[in-house]
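The complex is shown incomplete by one protein chain, all other protein chains being positioned as in the whole.
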Amino acid sequence: MNSIKLNDISLQLCKPSAVNALYHKSDQALPSLDILHKIISLLKSVIFPGYFGNENLSPDTLHYHMTAHLDNVHQLLTSQLIAGLCFDCKKSRCLGCEKEGREAANQFMLNLPELRDMLSGDVLAAYEGDPAAKSPGETIFCYPSITAMFHHRIAHAIYKLDMPLIPRIIAEMSHSSTGIDIHPGAQIGKNFFIDHGTGVVIGETCIIGNGCRIYQGVTLGALSFPKNENGTLIKGVPRHPILEDNVIVYAGATILGRVTIGSGAVIGGNVWITNNVSPGARIAQEHNANN
Amino acid sequence: MNSIKLNDISLQLCKPSAVNALYHKSDQALPSLDILHKIISLLKSVIFPGYFGNENLSPDTLHYHMTAHLDNVHQLLTSQLIAGLCFDCKKSRCLGCEKEGREAANQFMLNLPELRDMLSGDVLAAYEGDPAAKSPGETIFCYPSITAMFHHRIAHAIYKLDMPLIPRIIAEMSHSSTGIDIHPGAQIGKNFFIDHGTGVVIGETCIIGNGCRIYQGVTLGALSFPKNENGTLIKGVPRHPILEDNVIVYAGATILGRVTIGSGAVIGGNVWITNNVSPGARIAQEHNANN
Amino acid sequence: MNSIKLNDISLQLCKPSAVNALYHKSDQALPSLDILHKIISLLKSVIFPGYFGNENLSPDTLHYHMTAHLDNVHQLLTSQLIAGLCFDCKKSRCLGCEKEGREAANQFMLNLPELRDMLSGDVLAAYEGDPAAKSPGETIFCYPSITAMFHHRIAHAIYKLDMPLIPRIIAEMSHSSTGIDIHPGAQIGKNFFIDHGTGVVIGETCIIGNGCRIYQGVTLGALSFPKNENGTLIKGVPRHPILEDNVIVYAGATILGRVTIGSGAVIGGNVWITNNVSPGARIAQEHNANN
Amino acid sequence: MNSIKLNDISLQLCKPSAVNALYHKSDQALPSLDILHKIISLLKSVIFPGYFGNENLSPDTLHYHMTAHLDNVHQLLTSQLIAGLCFDCKKSRCLGCEKEGREAANQFMLNLPELRDMLSGDVLAAYEGDPAAKSPGETIFCYPSITAMFHHRIAHAIYKLDMPLIPRIIAEMSHSSTGIDIHPGAQIGKNFFIDHGTGVVIGETCIIGNGCRIYQGVTLGALSFPKNENGTLIKGVPRHPILEDNVIVYAGATILGRVTIGSGAVIGGNVWITNNVSPGARIAQEHNANN
Amino acid sequence: MNSIKLNDISLQLCKPSAVNALYHKSDQALPSLDILHKIISLLKSVIFPGYFGNENLSPDTLHYHMTAHLDNVHQLLTSQLIAGLCFDCKKSRCLGCEKEGREAANQFMLNLPELRDMLSGDVLAAYEGDPAAKSPGETIFCYPSITAMFHHRIAHAIYKLDMPLIPRIIAEMSHSSTGIDIHPGAQIGKNFFIDHGTGVVIGETCIIGNGCRIYQGVTLGALSFPKNENGTLIKGVPRHPILEDNVIVYAGATILGRVTIGSGAVIGGNVWITNNVSPGARIAQEHNANN
Partner (left out) sequence: MNSIKLNDISLQLCKPSAVNALYHKSDQALPSLDILHKIISLLKSVIFPGYFGNENLSPDTLHYHMTAHLDNVHQLLTSQLIAGLCFDCKKSRCLGCEKEGREAANQFMLNLPELRDMLSGDVLAAYEGDPAAKSPGETIFCYPSITAMFHHRIAHAIYKLDMPLIPRIIAEMSHSSTGIDIHPGAQIGKNFFIDHGTGVVIGETCIIGNGCRIYQGVTLGALSFPKNENGTLIKGVPRHPILEDNVIVYAGATILGRVTIGSGAVIGGNVWITNNVSPGARIAQEHNANN
């Protein structure tokens, strides 16, 4: 059946020149998507007890399930943070990465109560922001906004601990499932709600205040990437918008560059913004007027 | 290894004040995503026999497989509709929810032949609407439009029976997989086709006629949510567009509010509409002319 | 419990008139999504060794794993290409389809080294195009652009061998997971990068040069579908844009019809283009200036 | 890490001389343990409805589930019988095996009602034979005797159709799970019960009447295997015991050769028998008397 | 392909007369083997922490994992005990069974510490009884004796609470995997060890003292089942052997009837015993002497 020479094809594919860029040589374990999914799933049981995992939690035993889940998260996350650090260093038996990853995992655990408060606000925002929602529980159970913010608040907490790769993988899990692309670096205040959500992009250096709400297809992006004299992209420079408190951005609007949208401003659908907007302003597509 | 005190974190997470909003206390079973996926999968075998499930159906045995699948759907759906009703009522051994869910499941089964006729029209519309489609079967097998309409027509049939939660979960399954977000309340006529689809949003009170076609990124949304004197959102008020028969809406167009797009009208890409459009009209971006 | 007559419903659903359009009668195996997922997964191990599949590949044994994976891909793909051909022909024991599918699978294997070179360029483009990427490996591991191009380059290679259905299914796998919809027919040059990506649509007859970059929500579509005198859509006519080398298209831009965007041109966000654009031109939304 | 030369080992293992006896070269599919387990599982739902598979069968829908299961069994079993026939013939595209396997599968289906009657008797025998059994249902649910007889009656029905390999595989499934080793060729009458069962061996040419009962560790074996003039074993010659109706054989007894144990005889524990036993006789270990 | 009439076969199989004995009609859930396996698996984590389930238990978090596991066991076991009670009663919404099952599950939980002490002794007995065992841990990890006693001590604890069916199913799980068949009713003292084990049978009314040891193929059975005047088997009558403390029974020995084997007695291999044996006696096969 193999009239073709698979071996020849294989030799071509294995030539050092061909293989170089795309071959990961390391005896350190790679981060594992399966374990990261398990961590996310355990954290859902921790943050939203009774909705996910064991459904029959009684107040008597809640504390024990919670601590057991935390222990599992802690161990698994430690291994993944180390794997993320080793992904690039590629050294063998990397004790430096191990210490660093272990400390970051510890710190992440300490941040969980705060992370949960933030998500509590997001659930409230989703419930109040969508006239179709019948209870906060419904938004926990099936709203893309909660899925996106749950992943983002975890990814952001890990990002702030200077851990590589893992925050991005967690963000892409949510991106793939919701169509909402939030960079782990984005700073998002309390009570944030994204309605519908598909196509939303929120960039790395965005700062979003409390009580903001955005709709599908909104981009909070960069106008251009600053480069140094060698033409290399400079990382970390603030280049995405700032939204002050209670800003609303309707579907398809695009806000680019380090501009500030003042508190309470409302940006209309499909509008294109590259300058600051005053607090309380209402910006709409110009040609709407006579449409 | 646990130099950090996981127990302290757990105690913080379990404090009644912290846990309140995000803790689901009930001994009623929650709706189950796994069972809902199984229901959807069984319904695919019922609606598109030979494409999904047992592939070697002969005309002799089709009827038996069909009835067996219907029995399984009926039992599983009954349990999920009851779980959806109990999700909010939170009463124990809730006989009211049980009776209501059981009757709704019965009614849903009776609606299946009509639901199938509608989907038959959607398959035809997809086949005729896409020059790349080689057979209706191809659209059944892999077109996002068929995935979206399959879920929507099921979700809408359940929505009309006043069942909570379950229609929304079914709609979000499809939203997550196709990027097409159709509210279960939307009324959609025969032979509907969505090309590409990612980013489409169709609101709760939309009414769409027969033979319509829309493209990726189209929003059929609300201009604003009406509130009552207390500032609370009023639900169920008609606030989304009406599309009469044979309307085409090209990619990225936004139609907002309770406006009527007349029969046979064509709305150009990226156009922003908040007023009625006459039958047969062709609306395009103004600034295209001299582009 | 079954006070309703499931059998009656089943009889309605099985009526030949009702069942006709939606019933696939054939004793040939249908293409299998499970096997296609397995093929994609094996090809990931072939193209990106060490990132997927067995993680501990040493240079000593790489060649053997590679050849074994290729043999598995070859056998599985052969079966799927035949199933795709038989999907429409519906003849029993179809030797014609078997021969055709077998030859196409052979040819696909021979194209793998070239396909890998192309993907190597796409990885480089992703790494260089995103200031947040810390290593090419990171883009292989979790960037939607690489997921989309990996599926597309495979689907396109199969499409060029005139195989039906399978390329489309592979494209939809990626569409569902990334929100990026690239028709398998699209011809895309080296070093292509799609940032964020959700909502991107690239049509069947697109031709894209080397070094191009596009952002989320970009449509490279057709203005209209040409019909013959009978009003039937004519397939295969060039109707989508040509992008020459090094073109950049920012988020939400729409380019429609068989227009040519000249080498090095930059198309601004949300711009609507239906005419040719000169090499090196910069096109931006007009009303941005005074926004 | 691979200081050892795996390739050298592989070359040794692949030498034609080494590989010959243990290498199965054929492009016909092998019988599949997974599919055979599925067949057994479907047959459990057919024979013991309500105990296995869908538990909520109502008399209204029983018939439909039954027929759908039968159709699935029929298709899967056909494929496995053909695979069993091809296992030795090793011809490619073997139409002879296909026809033969298909006819045998048809015949097996026709034998199912009789097979079920036999199992109904075995369930009764288990219930009446074990003072601990509270209901016939309990024996269906968890008695090794029923597991063993369920597999045997299926394996024997296939064995009588001259199908190779598959009956043996089905027998070994049961042997592995119960420790009861019944050759598919053994002819066993109605209402048979095996108590405890581990270590029971029943040979190929055994004939067992109605209403017999045996205990753990009983061997119904051959004294020696007859050989022809070339010293080759002659197959199919009657060489195992005949048990007439209502015989009881207690634990650890061994009965060897083509002897007849007369109707109603009782063979004591650990007894060794190589001669005929008269009807109604009670045989016990001689040295028990004064033990 | 279906030249045979599957429907006719199905009708035969569904005839009320045919179906009667083998058809379980009930809308109560049956006991679930999957859930019982899960309960066993959770109990392994509870009884042997660090060997099964989460392997990285620290003394700090042990208590939380333990309590969480106990809560899961408690809920799952409650459901299974109720299902076991309903298996025969077949009443709908059976509140009596529910109350009874719930109380028995509570009581079982209270017995766990004692059950664990017993198993601790069995582990020690296995370690000391087998010269090949290198550590107690090794016996926990892979000795059939521990598997058998783990299941038996659980099954016996449930049996003592008068729960039907479930103890037998748990016993058969172990029987199938180890070839050791211990009736849940058997009373077994501390530090019990079964070497090799295949073929061992221990009857319902056996009473075994502390420190006993038995080998493969040993039967502790009944001579005959007492019947009442109607010829019906009388249940629960003591009819199996009593082994006092520190008795050893070598491979293949058979002890039948309500006899007492005195403390410290040693029963030789393959010996057949139907009378009492004095304390300290050594019984061997008579014909061994001059063998």
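Letters are used for the chains, namely A, B, C, D and E, taken in the order the chains are written, and counting of residues starts over at 1 for each.
Following the convention adopted for this analysis, contacts are C-beta pairs under 8 Å (C-beta built on N, C-alpha and C of every residue); 3 or more make two chains touch, one makes a residue touch a chain.
Just so it is clear, the model here is predicted, and its values are computed rather than measured.
Visitor: Using the whole complex, pick out the displayed chains that touch the missing one.
Guide: A, C, D, E
Visitor: Among E:32, E:120, E:210 or E:274, exactly one should touch the missing chain; which is it?
Guide: The missing chain is touched by E:120.
Visitor: Of the listed residues D:51, D:87, D:108 or D:141, which contacts the missing chain in the full complex?
Guide: D:87
Visitor: At which residues does subunit E meet the chain that is not included here?
Guide: Residues in contact with the chain left out: 46-51, 55-59, 62-63, 66-67, 70-71, 74-75, 102, 106, 109-110, 112-113, 116-117, 119-120, 123-124, 131-132, 134-138, 140-144, 177-179, 196-199, 216-217, 251-252, 269-270, 285, 287-288, 291.
Visitor: Give me the subunit A residues in contact with the hidden chain, please.
Guide: 1-2, 6-7, 10, 56, 58, 60-61, 64
Visitor: Against the chain that's been left off, what residues of subunit C make contact? List them.
Guide: With respect to the unshown chain, the touching residues of subunit C are 54, 56, 58, 61, 63-69, 71-72, 75.
Definition applied: only the chains that are shown with their structure count from here on.
Visitor: Tell me which chains count as touching both subunit B and subunit D.
Guide: Both-contact set = C, E.
Visitor: Sort out for me whether D-E or C-D is joined by the greater number of C-beta contact pairs.
Guide: Pair with more contacting C-beta pairs, C-D versus D-E: D-E.
Visitor: For subunit C and subunit D, let me know how many angstrom lie between their CA-based centres, rounded off.
Guide: Result: the chain centres lie 51 Å from each other.
Visitor: Express in whole angstrom the distance between the two chain centres, defined as the mean CA positions of subunit B and subunit C.
Guide: Distance between chain centres, rounded to whole Å: 26 Å.
Visitor: Which residues does subunit D have that touch at least 2 chains other than itself?
Guide: In subunit D, 1, 56, 58, 61, 63-64, 67, 71, 75 touch at least two other chains.
Visitor: Any two chains that touch count here, so list every such pair.
Guide: In this structure, the chains touch in these pairs: A-B, A-C, A-E, B-C, B-D, B-E, C-D, D-E.
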